[in-house]
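A single protein chain has been removed from this complex, and every other one stays in its place.
Moving on, here comes chain A:
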Amino acid sequence: MLIRKMLREMQTNFGQFFSVFLLSFLAVCMFTLLKASNVGAYHALNNFHQKTNLADGWLYGEGFSDEDLKKVRELSDVTDAQLRMQVTGTSVGQNNAQIEIFLEDENLLTKPYVLEGVEFNPSDTEHLWLSERFAKEWDLSVGDDFAVTYNGVSVEKKIAGLIASPEFSYMCADTDLDVDFKNIAYVYMSYKAFPVREYVEHLIAAGKITANDVLEHTKLLDAVLEQLEANGLTKDAITQEMLLKRIDGLSDEKLLAMMPYTQMILSTDKEDVLALENEISEAVNGDYAVFVDKDSIAGMKVLADELSQHEQFAYIFTMVFVLIALLVIMTAMSRMVANQRTQIGTMNALGMKNSKIMRHYLGYSFVISALGAAFGLIVGPLWWGQALTELFVSFYTIPEWKAAYDNSFFIAAAVVVLVCTCTSYLSCRRLLRVKPSEALRPAPPKSGKNCIFEKLPFWKGLGFTVQYNLRDISRARLRAFMGIFGTACGMMIMACGLACNTTLDNVYDWNFAKLQNYDYNIQFAKDITTQQADAFSKQYGGELIMADSVEVAAKDHALSGDKKTTGVVVTEGKGFYGITNVRQEEVSIPEGTVAISSKLALSLGVEVGDGVYWHIYDKNEWYRATVGVISRNPTSSGITMLRKDFEETGNKFLPAFLFTNEDVTGLERTNSLITATHSKTDRLEAFMQSMQIMYVMVGVLIVFAAILIVVVLYNSGNLSFNERIKEFATLKVLGFESKQIQKILTIQNLWLSVIGIFLGTPFAKIILQYMFDSNGDSYDYEAVISAGDYIYAAIFVLGISVLAGVFFSKRIRRLDMVEVLKGME
């Protein structure tokens, strides 16, 4: 019978019950939405890393020997290690796409994850393994032929497998400004499958390798040199023909010395692989460039940063929403039970046990909130979370990435249900303590007392509406707090959402009006010489730019923990490549100094005038430079220096780009030294494309804030109306017009909204900056909130407040005084 009562009352009070259902649903849904995607990503990543036996450490250098490998393997903390070579080539038949080629003769670590075909076999010299996303883009399948070129040498093999590698969870071709799987791929093949003889002969014939290079890096000419020296000659006497003849007489195995292993990857059981750097350095006699962990592998770092940002979003915003939802649910449930006062008194008077009455009323909130939470547990991860995951999958590669569940989802759902049920329990317990005879009568008036506002000197001069509302607020503090807190959070998130657009507009202007002061850019082939690049510069005008990876430290001989992997940009100081300071003002680098990006400067603890130490990522020599400018760039971090200063260190200036105002469109089709050209339009489009996820996030934020504000203000008004319905009926009987009563209600809602707006406003910028900072060290967006953002957000909040007032005005007009006052008796 009591179940029937419950079901009928749910039907009668559908609105109230539905709002608790909706809030329980939304609270769980919001919590699970972003997290489901992340949990799924971490599950899939774990699986991915485990199946591929992902390495823990990457040692880069100019060449590692089998002896080096043996010594590293002998280290007690190293569980396994292997050598490999990575070179960047281009595809032959697929629009010269960038192909990262891994050459291995054993594959113990970072094995390719095979999606189609057979497992990678490093002894198989007839086949290669190609990245699956590229293959799908170009309709390539297992068994097809695939050709790549590297340094003028072509290799064509049959595809044995389509693969994925955790090192390329994120990948973007050097020629691209955004992810395009048509333009980048990676290939795994046997070290021995590479046509080393053809390669070496080509390099010698093209003059890219001289006898000096061979002598410096191998022992292939040692015997020749000895003979020459015996005849009173030097190495300069070795001609190209002699070199080619000598090469001709060597076996392929010996020639492989010309293609040294440039990477050693290793695994360890130690938590922090970087702590092994000293031991490893000793094992390879310090002959290496850098030693990094997976946090420095770009393909993994970008994804890790993105996931970390989602995590921040999930926690901050959903926690705020869940908190507000719980607050609203608490007040709504409490009122719902309080409205059952006479029924509880009646059941009690009829002799029903308190425990049974309690169970009955707990059932209301339990059933409704459990239904809402269960629905949220289904819709959040499986529908909305999956949709979000699918969006991310279009940018990142993690096999089997699907939205997934986590224990925290069930805990969150349980918390929501528990809070609802506990609220009912507390309200019910309070009512069950009242004697049945009293419970059958209307509740005594809430205790009134002087409120703090009465101490105001002008209190007596305030009108009835103001005094009445101030007293009401001081009596119903939880409701008022809910209104203010909810509106403040809504205002904060709404301002953040709107300001995301302003910030992106700022980044856009910053990039295209101050930093990229050119109309076209040419991207050079990797093997271009300085002279060739200079010739292009002379022909088209503009500024040559070199970009490379470096390690930077604040002190000399720094160990891994004190070094930062970042980028170096070498400019000619002509202003095509703009440099801005932390206030986004254009500046130039004083000669003899470097510019260091503000985030990097902060993490290294350096200021203008301090010294920094740096070295090119794959070169072993370190240099000292003085900080001349603290720069800020939204999309890149690192150090920037002038060509003159760079060349003075003895390094070769090898430009990657020419920034010019001449129209160079299509030049890549006629000149092999140019791999790509981009116009300003291309860059603008790529920028907008790269902001796609951000705009989705902005959309989610704005919708989220709007829901929050509507829910909070509606509930605040609803609670205020329902708690004061008897008072309003009395006022109406006394002769107050509906408009006057509506004014009372609207004014209070407006006050709470205005306070919320003022409290939420200062936090908007802090949260926004935090959001952008969570995007990773490579990005340094300055959170910009315009007055318009604040004003629009505030207008929205106030608009909803007024709309809620209009909604309740109808209820006030229709208020049945007789029914309300009779019901109270």
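Heads up, the rule we're going with is that a contact is a pair of C-beta atoms (placed from the backbone, for glycine too) under 8 Å apart; a residue touches a chain by one contact, two chains touch by 3 or more; residues count from 1.
Methods note: contacts and distances are computed from a predicted model.
Taken from the listed names "CheW-like domain-containing protein", "histidine kinase", "Phospholipid/glycerol acyltransferase domain-containing protein" or "Putative ABC transport system ATP-binding protein", the protein name that UniProt assigns to the chain not shown is "Putative ABC transport system ATP-binding protein".
The hidden chain makes contact, of the residues A:Arg73, A:Lys136, A:Lys270 or A:Arg475, with A:Arg475.
Residue A:Lys726 is the one among A:Arg197, A:Arg246 or A:Lys726 that touches the chain missing from this view. Of the candidate positions A:Ala298, A:Ala558, A:Ile707 or A:Leu821, contact with the hidden chain is made by A:Leu821. Looking at chain A, the residues touching the absent chain are 441-442, 444-449, 463-465, 467-468, 471-472, 475, 726-727, 729-738, 740, 813, 817-818, 821-822, 824-825.
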